[in-house]
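Here the complex is missing one protein chain, while the rest keep their positions.
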Amino acid sequence: GYARLDTDRLERTGDAEVVYGAGKTPAQVVELLRTLHANHPGHAVLATRLTAEAQELVAVELPDATVDPVGRTAVLGTPPVSSGTVAVVSAGTSDAPVAAEAATTAQVFGAGVDLITDVGVAGLHRVMGVRERLAAADCLIVVAGMEGALPSVVGGLVGVPLVAVPTSVGYGASFGGLAALLGMLNSCAPGVSVVNIDNGFGAGVFAARVARQSVPAEVKER
Amino acid sequence: GYARLDTDRLERTGDAEVVYGAGKTPAQVVELLRTLHANHPGHAVLATRLTAEAQELVAVELPDATVDPVGRTAVLGTPPVSSGTVAVVSAGTSDAPVAAEAATTAQVFGAGVDLITDVGVAGLHRVMGVRERLAAADCLIVVAGMEGALPSVVGGLVGVPLVAVPTSVGYGASFGGLAALLGMLNSCAPGVSVVNIDNGFGAGVFAARVARQSVPAEVKER
Amino acid sequence: GYARLDTDRLERTGDAEVVYGAGKTPAQVVELLRTLHANHPGHAVLATRLTAEAQELVAVELPDATVDPVGRTAVLGTPPVSSGTVAVVSAGTSDAPVAAEAATTAQVFGAGVDLITDVGVAGLHRVMGVRERLAAADCLIVVAGMEGALPSVVGGLVGVPLVAVPTSVGYGASFGGLAALLGMLNSCAPGVSVVNIDNGFGAGVFAARVARQSVPAEVKER
Amino acid sequence: GYARLDTDRLERTGDAEVVYGAGKTPAQVVELLRTLHANHPGHAVLATRLTAEAQELVAVELPDATVDPVGRTAVLGTPPVSSGTVAVVSAGTSDAPVAAEAATTAQVFGAGVDLITDVGVAGLHRVMGVRERLAAADCLIVVAGMEGALPSVVGGLVGVPLVAVPTSVGYGASFGGLAALLGMLNSCAPGVSVVNIDNGFGAGVFAARVARQSVPAEVKER
Amino acid sequence: GYARLDTDRLERTGDAEVVYGAGKTPAQVVELLRTLHANHPGHAVLATRLTAEAQELVAVELPDATVDPVGRTAVLGTPPVSSGTVAVVSAGTSDAPVAAEAATTAQVFGAGVDLITDVGVAGLHRVMGVRERLAAADCLIVVAGMEGALPSVVGGLVGVPLVAVPTSVGYGASFGGLAALLGMLNSCAPGVSVVNIDNGFGAGVFAARVARQSVPAEVKER
Amino acid sequence: GYARLDTDRLERTGDAEVVYGAGKTPAQVVELLRTLHANHPGHAVLATRLTAEAQELVAVELPDATVDPVGRTAVLGTPPVSSGTVAVVSAGTSDAPVAAEAATTAQVFGAGVDLITDVGVAGLHRVMGVRERLAAADCLIVVAGMEGALPSVVGGLVGVPLVAVPTSVGYGASFGGLAALLGMLNSCAPGVSVVNIDNGFGAGVFAARVARQSVPAEVKER
Amino acid sequence: GYARLDTDRLERTGDAEVVYGAGKTPAQVVELLRTLHANHPGHAVLATRLTAEAQELVAVELPDATVDPVGRTAVLGTPPVSSGTVAVVSAGTSDAPVAAEAATTAQVFGAGVDLITDVGVAGLHRVMGVRERLAAADCLIVVAGMEGALPSVVGGLVGVPLVAVPTSVGYGASFGGLAALLGMLNSCAPGVSVVNIDNGFGAGVFAARVARQSVPAEVKER
Partner (left out) sequence: GYARLDTDRLERTGDAEVVYGAGKTPAQVVELLRTLHANHPGHAVLATRLTAEAQELVAVELPDATVDPVGRTAVLGTPPVSSGTVAVVSAGTSDAPVAAEAATTAQVFGAGVDLITDVGVAGLHRVMGVRERLAAADCLIVVAGMEGALPSVVGGLVGVPLVAVPTSVGYGASFGGLAALLGMLNSCAPGVSVVNIDNGFGAGVFAARVARQSVPAEVKER
C-alpha cells in the first residue's frame, strides 16, 4: 500500500479521512479514493486539489464519482442527508475555486449549502442585498483575497458564527494571500475565525460541523 | 461623549458591544461600562484588556462588577442562562490569562464553560485523560503558545468544532506568537480555525455563538 | 544653529518646512519653531510628534502657538484662508491621534477640514449615514488600524480621491500596523493611495494640496 | 453570465468598472469588455493585465479597441475630453509597462497625460531638466523599482500632489518590489502617497480624479 | 578539474565529502562521484539532490552505484558495518523523500536505520503504537511539514536525542516550510534540535554520528 | 497548587521536569523547585530564566540551592555522577549567559562540561588552539550571536555531533538573533543542528543525552 | 580577566581591537580601554556604544580620553597622523549620532575626515552644493534613515568609493531601519556598498582603510 490511511478517524471524530491530491499521481488518487470508499461504504469520500490529469482519470476509472473542475474536487458515494445550512460567500470572481472547494466539502461533511458569489466590499449594496440569507445560515464561510475586508463587513451585519478564508488572489504586496490573512486575523468584527490561505476544505469541515449540530431554524428562538 | 458606541449592534448581531480597554484611561473604561449597561439593562456587559489601574477603579466605582485580575476583564450585569458548553483547553501555565479572557467572554456571550488547563503536548497522557470532557463540549477553544501544537492533537482526538488561540508565550523564534499562529493555520487536523494572537475575546465570542445554537447534548444523536 | 533648515522649500514647493519633534528636546522644538516663524512671518508653521514636555514648553515659551495634546502638534502663526475641503474619516476611538495630526496638518497647509470619527466597518450604518459629507469633500483621508478595511468601503461609496492612513492600533498579528498597511495597499476599491503607518502628517499635506487646487464645489459639474 | 458586474459603480463613484484580466481566459475578457461597453455606451471601458493571447483575441473580436502591448491594456470606446494633466514619470527602461498602464488608465479616466521616461536618480540632471513639466502638472505619478528613490527627489523639487508606484524591477534584496515600496512609504519628502507594487492602474485612477477636478492652469494663481 | 574537493575532510572529521547535486550537470555528478570513490576506496560515497537525468546517467556510468529515486540519492561503494540505530520517523506521505534522504545518509555515515512512516499527530494512536521502537533507538530523526508538531509529541514520549527536520510540504501560510521550522524551534519538549527545511542529509549525518558512538543497547543501563 | 506538574516525565523520558522562570513570581519559582525536589529526592532539579528577585528569594528560602547569576539558573539537589563530556564553546563575551545556561543544564542532565569562551571567528587562532579539546568531547554546544559563523568553522574542524545556539547578541539587521539563527540553519558544515535563539537550556538537554550515552573515550576506537 | 582580548589583531590586520560598549558595565569599559591602551601604547584605542554612565566613568577614570556624547565614543591615546580623506555625509539631523561614530572611527583608524551634515534628498540643492567636497574625498560614508535615498543620489554625482550606512531613524514601515537598508542594497547607482543598520563603526573602519592606502590627491591623475 502506498500510504498508511487513518481509517480509524471516522470513529474518533465522526468524519472519514480525505484524499489530499497535491503531489499525488492520478493513479494514487484513484487508488486512495477506491480504498476509502471500500472502507466507508455508507459515506461519501472526498478528494481535493486534483490536477486536470487526476480529474480525468477519476472520471474514467470511477464513473460514479462527481468531479468539479472549478473546485478541483471529486466525491465518491452519496453525501449524507444535509442538516443545517452553511452560507458560502465570496468577494470576487477569482475566489470561485476556493468557494467551490468549501461548498463541496461542507456538503460531503453533512451540511446544506447556500452559495453567494461576487459580493465584494467595493460595492456594498451587493452584500447588503443578501443580508437575510446570511442571517438565516447556521454558519458562514466568507472567502476573499486582496485586502480580505469582506468578513469584517459581514461580521458586523449578522451574529452568525463566521469562518473567514483568505485567498491568494492579488499581486505585489498581497504576498500570496498574506495581506488577506492578516486582515482577517485583525478583523474588528467580533466572532471571526480564520483558516489557512486558500483552505476552502478546512473551512468546509469546520462549518459543516457547526451547522449539522445546530438547532433547526424552525426551532430557534431568534 | 468620548466615543460613538455601536448601540445598534445588539439588534443586528444579537450581542452587545464590548469595551476594549487597551489605550483607554480608567475613567473612560468606567464611563463606557456604565453607558453600555444603561443601554442594555437586561444584559451583562464586558470590558477586556484592563490595566491594574482600570481594574481598581472599576471595583471602586462599579461595585456590582466582577473583576478578574488573571483574564484582566470586568463584567457588569448578570450573564444569560447558559446554553451549550464551551471547553477552554490550555497548554501551559503561562497561557492562563488568555484562557481566562476566553472563558469569561464565552460566559458573557451565553455559553457554559469547562476549563481544562496545563495539558501541553509534551505530556500526552494529560490531554488523553480529558478526552471525554473534550468530546462532550459543543465547541472547543484551544489555547497554546510556543509551537502551538495542541490544536492538532486535540483536533485529531475529537470531531467537535475547534477554535485555536495562539499566544505570545515564548521567546526567540516564537516572534511574539507568530510561530504558534503559523502552526495552527497549518494544522494537519481538519476543522481547526484560528483567531489572532492572544485573542481570547474573539475565540470566546465565536465559540459561544456556536455552543448556544447547538442541539442540547441529551438530544444529540452521537 | 542646531539644524540646517530647508528654508528654500517654500519657494520650491509652495509649503514651508515642518518641525518633526521625534527625538528632539523641548528646547530644540521651541527654537526651530521660532526660527521657521521668523523666516516665514506670513505663514503658519507646524511642529508634530511633540512629547508632553515639548508641548508644555511650547505653551510657555510661545504663547501664541496652538497646542493640540491629542494630535501632539503645535501651530505658530495663522493658517491661510482655507480653500477646498478635506474630510478626515476614522474607524475607531484609538485612531483619534492620527486623525487629529492629519486634520491639523491639512488646515496648516491650506484646506478646510470635516472631521468624521468612529465609523468602523463593523457598524456599516455609521459610514453610510455620512455618505453625503464624504461625497462633498475634495479629498478624503481615511484612518484605520487593525485590518484597515474602511478605505475599501469608503472607496466603493464615492469617487473622491482617497488617501488611506494605516495606524498601529491593534495587537498580535497586526504587527504594529503592518496588517492595516497591507490591507490598504491591496484595496479592491480603485483610486486608494496610502501613506506610512501613523503618518497623519503626510496624508494631511497630500490631501491639502489636492483640495486647495480643486475647482470650488459651486462650480463643479457633478 | 460569468461574473456579477458592479454596473452601478458609474453612478456611485463617477467611473465605470474595469476588466482585470489576470486569471481570465481571452474569451472572458472579450465578453466582459463587450458587456461593459454595452452598459456604458458613452464611455471608454478598460481592460488591464492582458496576456498576449487575450490581446490578440481582443484585436480580432473587437476591432474598435485600442490594444497596447507594452502596458498590456485594451480600451474600447472613446475616452472623455481630457481635463487637467497627469505627468507620468519613470526611473528606468524596465519600468515602462507600469508607466504605460498608468498613462492609459489616467486617459480613460479623463485626464491628459505627459509621459516622462528614464529619469532615474543616478543621473540627476535628467530629472532636473524636466522640472518645469513636473511643476505644470496637476498630479504626478512617479514609477520606480529597485530602491524607489525617485519620488523623494521629485517630491522635493515641486509641490504637486504625487502618487508613487513601486515596481517589481530588481533582484535579490528587492524582494519583488518590497524595497521600493518601503522606500516610498518612508519618503522624507512630504506629500508622497503610494499604491501597490506594479499598480499603474490604481495610480492612474487616483491621479485622474485629482487632475480632472483641478482648477485649469490658466486660472491657477501659482 | 571542475571543483576543489575537500579530500582532507575524512581525516579531519572522520567522514568523506559528499556530492551536492543541485545545480550540477549529470556529467559533473558522475565525475565527482568517481573521483571521491577513487580517493576513498574503502568508503561509500554519497550524492544527493539528483535530478532524474543525473540519476539515469549515474545508473548507466556507475553500475555499482545504488540509486534511490524517492530520496534522489546515489551511493557508490559499500557502507560501513552499522553501529547503533537511527529511527527515522515521518508524519505524512509527502514527507517520504526527505525521510529517504535522511535514512540513506545515516546508513552511508555508519548507522543502522529503522524507518517509521506516516504517523502524523492527527492520529495519535499511530505514534503511540511505535513507542517501543522509538525508545530503542540511539537517535531519532523526526520529519514533518505543515505545522511540524510531531517532534513535540515524540519528544514528550521518549528521552532519546531527537533531530527534527521541517519539510516544505504545505501551502499558503506554511511559507515553504517556515511554519514547520518555527514550530520545531519552539518545541515545548526539551532536547529537540533542528536542521534546515528539507535537510534530510544534515539530519542523517548528525544522527549517524550520535548513534555510532553510542554504547550498544545490550550494554546500556536504562 | 499553582501548576499541573508533569511529574511523570522522569519515568517516560529519563529526565525530570524543569522550572521555566520567565513570567513566574519569585514565590512560584521557590514553590515549584521545592515540589519538584520533593517528588524527585534523588535528582538535581533545575530552574532557568530567573529574575534577580527570584534568584535572591531562592538563595534565602532554599539555602542548599546553587544559584548562578550569569546563567540565571538555580539547581537544587546533587547532579548525577557525570558521564561523557559536553564542550560548550562561545564566540563573544556577550554570549556568556547563554553558554552558562547550557553548561549548567548539561551538568544537571548528567554530562561533564568543558567550557571554552570567547573564540570568535574573527580571530581564528583562538578556535584552532583548542582543536584537541573540541575533538575530545562527545558532543559540542556552539554559542554565537551576530552572524553565527562559529558552528561552520568548528563543524569543519572536527566530526563531533554539534548543536548550535544562536544568541540575540547584535543590533540592526541581526533582528534579535534571526541572522545568527538563519546562518546556523544554512551551515555548510554537515552535521550541525540548531536550537531556538538563546535556548542554552534546550542545547544542554540535547547534548547531555548524547554525551551520557556515548562510549567512554578510553574505549572509543578513533 | 573579564574577556579574552584579541591582542594579536593589530599584527594580523594592522588595526587594534575595539571595545564594544553595549551590554558592558562602566567598570568593564574602563578596564578594557586601559588594558588595550597598555598593550598598544603607540596607538589610539576606541570604545563605542557607551551609555551615559560609562561615558562619565571614563571621563573620571581616564582623564586623557576624549569622550563624545553625540557619537557615544571614547578615544584613549593619540590617533595616527591622518592619511587620505573620508567624507562623512548625513541626510537628517537625527542621523547625527551614527555620523559621529563613523567620523571618530575613521580618525582613530588613520584617515582625515570631512563632515557634511543635513543634506537630505528632499532639498537637492544642499547635496549639489557640496559636490566638490564629495569628489575630493578618497572614500565616502553616506548616512541616512527613512527611505535611505541619499547614497543613490551621491553615487550618481561622483565616482568615489561609497559606503552607505542605513540608520534606524523613522517609524512605522521603516521597521527599525529595514527600509533604508533595503533601499541602499538596491541602489541603482553602481559602486555602493552597505553596512549594518546604525553601524557607523564598521563604515569608519572600512573607509579609513580605503582612504589611508589611496594615492594622495596631489598625485592623483583625475
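Residue numbering begins at 1 within each chain, and the chains themselves are lettered A, B, C, D, E, F and G in the order written.
Note that in this section a residue touches a chain if its C-beta (ideal position, glycine included) is under 8 Å from a C-beta of that chain, and two chains touch if they have at least 3 such contacts.
In this text the structure is predicted, and so the values were computed from the model without any measurement.
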Legend entry - Touched by the hidden chain, restricted to displayed chains: D, E, F, G
Inset, instruction - Consider the whole complex, including the chain that is not shown, and state which of G:Val19, G:Ala65 or G:Val158 touches that chain. - result: G:Val158
Legend entry - Contact with the hidden chain (one of F:Val121, F:Ile197 or F:Ala211): F:Val121
Inset, instruction - Identify the residues of chain E touching the omitted chain, counting contacts across the whole complex. - result: 2-4, 6, 8-9, 12, 22-24, 166, 168, 176-178, 181, 196-199
Legend entry - Touch residues of chain G, complete complex, unshown partner: 9, 12-15, 18, 138-139, 155-163, 181, 185-186, 190-196, 201-203, 205-206, 209-210, 213-215, 220, 222
Inset, instruction - Name, in rising order, the residues on chain F that touch the hidden chain in the full complex. - result: 91-92, 120-124, 128, 146-149, 152-153, 155-157, 170, 172-175, 178-180, 182-190
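One rule holds in what follows: only the chains that are shown with their structure count from here on.
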Legend entry - Minimal step count in the chain contact network, chain B to chain F: 1
Legend entry - Contacts common to chain E and chain G (chain labels): F
Inset, instruction - Measure off the straight-line distance from the CA centroid of chain D to the CA centroid of chain G, and report it in whole Å. - result: 42
Legend entry - Distance between chain centroids, defined by C-alpha means - chain D, chain E (Å): 52
Legend entry - Chain centre separation in whole Å, for chain C relative to chain B (CA means): 36
Inset, instruction - Find every residue in chain E that makes contact with two or more other chains and list them. - result: 120, 122-123, 155-157, 172-174, 185-186, 190
Inset, instruction - Report the topology of the inter-chain touch graph, choosing from line, ring, star, complete and other. - result: other
